[in-house]
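For this depiction, one protein chain was excluded, whereas all remaining protein chains were kept in their positions.
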Amino acid sequence: MSPEEREFQLKVDAETKIEAKNWMPEGYRKTLVRQISQHAHSEVVGMLPEGNWVTRAPSLKRKLQLMAKIQDEAGHGLYLYSAMETLGADRDEEIDKLHAGTVKYSSIFNYPTLSWADMGTVGWLVDGAAIVNQVVLQRTSYGPYSRAMIRICKEESFHQRQGYQILLDMMREGTEEQKEMVQDSINRFWWPSLMMFGPSDDQSPNSQQSMAWKIKRKSNDELRQMFIDQTVPQLEFLGCTAPDPDLKWNEERGHYDFGEIDWQEFYDVLKGNGPCNKERIETRKNAIDGGAWVREAAKVYAEKKQQKQQNAA
Amino acid sequence: MSPEEREFQLKVDAETKIEAKNWMPEGYRKTLVRQISQHAHSEVVGMLPEGNWVTRAPSLKRKLQLMAKIQDEAGHGLYLYSAMETLGADRDEEIDKLHAGTVKYSSIFNYPTLSWADMGTVGWLVDGAAIVNQVVLQRTSYGPYSRAMIRICKEESFHQRQGYQILLDMMREGTEEQKEMVQDSINRFWWPSLMMFGPSDDQSPNSQQSMAWKIKRKSNDELRQMFIDQTVPQLEFLGCTAPDPDLKWNEERGHYDFGEIDWQEFYDVLKGNGPCNKERIETRKNAIDGGAWVREAAKVYAEKKQQKQQNAA
Amino acid sequence: MSKTMTQQEALQEYLLRLADSDMILGQRLCELCGKAPALEEEMALMNVALDLVGQARNWYEYAAELINDGRSADDLAFKRDANRYRNALMVEQPNGDYAVTMGRQFFFDAWHYFTIAALTQAPDERIASIAAKAAKEIQYHLRRSSEWVKRFGDGTEESHQRMQTAVDDLWRFTGEMIEADEVEQQLFKAGIGPDPEQLAADWRGLVNEVLTEATLTPPPEDAWMYRGAKVGHHTEHLGFILAEMQFLPRAYPDAKTW
Partner (left out) sequence: MSKTMTQQEALQEYLLRLADSDMILGQRLCELCGKAPALEEEMALMNVALDLVGQARNWYEYAAELINDGRSADDLAFKRDANRYRNALMVEQPNGDYAVTMGRQFFFDAWHYFTIAALTQAPDERIASIAAKAAKEIQYHLRRSSEWVKRFGDGTEESHQRMQTAVDDLWRFTGEMIEADEVEQQLFKAGIGPDPEQLAADWRGLVNEVLTEATLTPPPEDAWMYRGAKVGHHTEHLGFILAEMQFLPRAYPDAKTW
């Protein structure tokens, strides 16, 4: 280890935040850029499954809530891209990589949203799983990322409660059809939500270095267990079930046991073979490529304006 | 008059049909090409206001009827273009003129279809007005046009009865909302239907020559009066009213009197300032221009196939 | 419109126009979710849409109270068919390219701005207070949309061309916004609504100013105008918007909550 690396690691170990201006190992920078950009892309792509229902929200209240949530997500994307740019990465370049398929986003957004109940389930399970990850990331070693996480977590928790409330209202006051909608939605999103924590620890080779650098602070399996342990009581409170016959409390472990994840599906979706991979990327690519003339016009106009001001000065 | 012209006029006067191979005055040919192509374009553009509701037809029966009607209209377009081509005109060229705005189609299709009841009203009033015109045109002097009209009239009458039945069912067995829908639809289409017969005779300078050539066989005002006289009893039978306070039976004339048409509106729509002029032409233009590669592929494939057959021979 | 409209009826009608225009424009902007030309625009569009649907809710709630026939604000939004909707034709036009989106927004914002400014002075406190909150939001909408019209008009050759086309195409829907009918005349006389002549003059003044600064050619004032929204005769677009927007409440009529 070089003296710089040693000093860096000491700071990390002492829980001193690394800032943009500080020296950092190239691997640390790269890992962070990859992780933050994936996270930012996920916020943006994550707007699409919600956008799919925002035009069909069933009441003014729910429509406004969903719109506010989507707006927050665009905001999260912006903070995160900014945090990423402090590491010298370029937002447009990273977005190009997303569109070319060389950088990923959370696979969960490759699942379709098929009923209004999915707006509840996405809030409760998907944002819920994200929060479990993000709560830990509030203490991540890189300052700008940590601060973005603190801000984002607060809003995400709000979204999660709102999502849960959608389901709870439907289960408590809804018709049989609405209740069925909720259960069907949970059936579809349960396993994909568990997959959000990534492969199991023995299949996750990059994790160890990330743990040492305190980019990552808990292992995939630890986070997944935390999520399940907090989620099952909420599930029961709803009066719903999980599509997992092996899910049950293990007194000895003090945790819920659960069935084996379908890793084939996980890797399929990751490889591009998910229900909506093609549509999601196409939509984003069309938006950005189709908007090139808009951004160009804004740039040219700003230059003209600046020129005029200079001429006037 | 040249000897040819004299002979031609004698044939016309004797009610002998003029055929494609016969000599005819250039003005006769031009007038016919213009009239038949306008008629063909009207069949095609006329599919659009119906296409607007075919995806929203309220029952299987009505959906099937509307689809069959639209299919018939495409067929009418094809017969008419064929009749037109016997006069040496080119379908693609005439369609280009339509898209460029230099050839017209029936202005009625520039009005929007805003409710399901419009599918009844268009059948009853719009096809009804068209039939009044077309019944007379069955005896038009040009053979191919006359024969196309005979075939078309039969189908149009069927459409008209179906349209009337839609309205009648709604008026007799419908809810208050459905009845209101019918009356509103009649209110919107009444005057535009009367305008379908064109300007009043004193404003219609081309008519006289067309009458002499027996392309046209009755004047605009005569046809309009025929239409009103046959339509008012049907309107009363429906239990609906016309948006014309001056509409009433004139015992002396043996006809219905009616109020003054808003000729300003008529000329506005004709000039392009109708509610849907822009959309209608855009839709047609996009269909044909966007389909250029399709037609080209079909042509190239047919050539390749022919080439192969020749090589094999 | 009925000849014997009471002031209360005129007011209900007017509130529905305000609410419906907000709602439908908000809905159109929702359609753009995930499809905007930049992430900053995603945020801004959803922000504007959120303001509009929020304002719609306020107007619907007040309208529902006045109508007082058991229908809620949600019923007014989700259970009326196109012939009952009273939004301006402008706001139901498709999003088109971003020049159309912004042109539509600008023409509407300009109308909205002066209308709501007048309503902040209404003697009806409920109206005044809804308007006061909305006025601040609309100030931002108008600044934003007029800025985009200028960017496009005075940006690149392509953006100028697109913006001019959008202005020309949308122009025919501007007439009915600034042309008062009986309802609006009656409310003005009652001291509630804006002065129609003043509104038209203000709107024209601002639109001319912005288009001119944007190096665009304002279409002729006497151009042919499309009318009908105020009596429920919309363009063919509205039916499709409502089919999508109202699907759930209509498909699940027994659902009491969502």
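Residue numbering begins at 1 within each chain, and the chains themselves are lettered A, B and C in the order written.
Heads up, the rule we're going with is that a residue touches a chain if its C-beta (ideal position, glycine included) is under 8 Å from a C-beta of that chain, and two chains touch if they have at least 3 such contacts.
This one's a predicted model, so the numbers in the text were calculated from it and none came from an experiment.
Touch, as defined at the top, links the missing chain to these shown chains in the whole complex: A, B, C. For the chain missing from the display, the contacting residue among A:S115, A:T140, A:Q162 or A:S193 is A:S115, taking the whole complex into account. Within the set B:G75, B:G143, B:P199 or B:G259, the residue that contacts the chain not displayed is B:G75.
Which of B:V33, B:C153, B:M170 or B:C276 touches the hidden chain is settled by the complete complex: it is B:M170. Subunit C residues in contact with the hidden partner, per the touch definition given at the top, are 81, 239-240, 242-244, 246-247, 250-251, 253. Not every partner is drawn; the one left out touches subunit B at residues 44, 47-48, 50-51, 54-64, 67-68, 70-71, 74-75, 77-78, 81, 116, 166, 169-170, 173-175, 177-178, 283-284, 286-288, 290-298, 300-302, 304. Mapped onto subunit A, contacts with the missing chain fall at residues 52, 56, 112-115, 181, 184, 188, 268, 273, 275-276, 278-279.
Assume only the chains that are shown with their structure count from here on.
The two chains most heavily joined by C-beta contacts are A-C.
With centres set at the average Cα position, the gap from subunit A to subunit C is 35 Å. If you average the CA atoms of subunit A and of subunit B, the two centres end up 57 Å from each other. Across the assembly, subunit B contributes no residue that touches 2 or more other chains. Across the assembly, subunit C contributes no residue in contact with two or more other chains.
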